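With one protein chain withheld, the remaining protein chains of the complex are depicted in position.
Right, chain A next:
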């Protein structure tokens, strides 16, 4: 059965299903085509309704079928947009507040704006927890096992200032022994890698 309505919109969904959990390029063309199809269906229905004697059962079938196709297109398009936004919010929790450039290329302006707003809302919320300094919820998503951790630097980063004021020079392939809480952000951005977790020894 070829040429049934709703197939273009379904392609959007299939594309998302193929890239499970990742963000493929935004398919603006297909989206427009699906919207155009909806417009055509709607106009056909309007025509049928206005020119037919009410109660003629044959046209009801066509009417219902076109309406079902309209609803189907709507569901596919909304699910497409919604799932993309969900992938984007998940990225905030996995990669931190900065989007990698290759993913950024696949996002529309509105999606980038959405991400910025989400960041702001999340930051506001996290800042309002705890007393005075707030609580970073995106850290320690898994319960930390140790207090100090040994890390190897993956890229040249430069000076990194610790909470107590002292700073460390993060040069590629150097190894440092630092408190876990301050390394988490660096690990998330893949600037450093954890070498091995040692039993906690408060080295100061």
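In this text, a residue touches a chain if its C-beta (ideal position, glycine included) is under 8 Å from a C-beta of that chain, and two chains touch if they have at least 3 such contacts; residues count from 1.
Please note the rule applied: contacts and distances are computed from a predicted model.
Name the absent chain by its UniProt protein name; which of "ER membrane protein complex subunit 7 homolog", "COQ5 protein", "DNA replication complex GINS protein PSF3" or "Translation initiation factor eIF2B subunit beta" is it?
The correct option from "ER membrane protein complex subunit 7 homolog", "COQ5 protein", "DNA replication complex GINS protein PSF3" or "Translation initiation factor eIF2B subunit beta" is "DNA replication complex GINS protein PSF3", the UniProt name of the unshown chain.
Which one, A:14, A:32, A:120 or A:193, makes contact with the chain that was left out?
Of all options in A:14, A:32, A:120 or A:193, contact with the hidden chain holds for A:14.
For the chain left out of this view, which of A:65, A:103, A:147 or A:187 touches it?
Counting the whole complex, the residue in contact with the absent chain is A:65.
Provide the residue numbers of chain A that touch the chain removed from this figure.
Counting only chain A, the missing chain is touched by 1-4, 6, 10, 13-14, 16-17, 44, 57-62, 64-65, 67-69, 71-72, 75-76, 78-79, 82-83, 90, 93-94, 141.
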